[in-house]
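Input: a single structure, listed below in structure tokens.
For this depiction, one protein chain was excluded, whereas all remaining protein chains were kept in their positions.
Up next is chain A:
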Amino acid sequence: MDDYKFLFKVVLVGNAGVGKTCLVRRFTQGLFPPGQGATIGVDFMIKTVEVEGEKVKLQIWDTAGQERFRSITQSYYRSAHALILVYDISCQPTFDCLPDWLREIEEYASSKVLRILVGNKIDRDDREIPTHVGEDFAARHNMYFLETSAKEADNVEKLFMQIAEDLMEQARSKDLPRYDTSTANIDSRTSTIGDSSCCSKLI
């Protein structure tokens, strides 16, 4: 069953208890497991989706939010194609920590990584962070933004599908140019060296 055209690694990060595991479970298994204990280390799930008739395999890494697992979770940033930074819209501290998370992403992740900010738990009526505040933050830091509810399955499918589509587009458009630019570099270098040898031949 391993016939897929693209494989993307998606890593979820954010404070403990913001619902990362629930988002992943909702997307991969279609269920909302209440009373989930804290994630230990990292969890790993796979879901193959179809985008424009192509099979796209999403490898989803669900990281532990707790500080003591940081040295495990940090090691996964580098190879991520997309990073989902999650906060809880009913919990101000999880939003306040976002700059710390961004610093960490800056330090460990590739600069090309697709970054998405997600405000989770919109099913709750004790909202503390208004939508526009999240939006502003995301816009300031050049991230996509989406509010979701893993419990009500709101926007969860949309979140991951959007990521799959974007990454596929990125892969399609970047693949050739990236190769081209590297050869172009070599070529330009070659031509300069070629010129000098040409001159010396004249002498």
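Just so we're on the same page, a residue touches a chain if its C-beta (ideal position, glycine included) is under 8 Å from a C-beta of that chain, and two chains touch if they have at least 3 such contacts; residues count from 1.
Everything below uses one rule, namely that contacts and distances are computed from a predicted model.
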{"item": "Listed names \"N-terminal nucleophile aminohydrolase\", \"Methyltransferase type 11 domain-containing protein\", \"Histone acetyltransferase ESA1\" or \"Conserved oligomeric golgi complex subunit 4\", matching UniProt entry of the absent chain", "value": "\"Conserved oligomeric golgi complex subunit 4\""}
{"item": "Residue touching the undisplayed chain, where the options are A:F27, A:Y76 or A:F137", "value": "A:Y76"}
{"item": "Missing-partner contacts on chain A, residue numbers", "value": "9, 37, 40-42, 44, 46, 59, 68-72, 75-76, 78-79, 107, 182, 186, 189-190, 193-194, 196-197, 200-201, 203"}
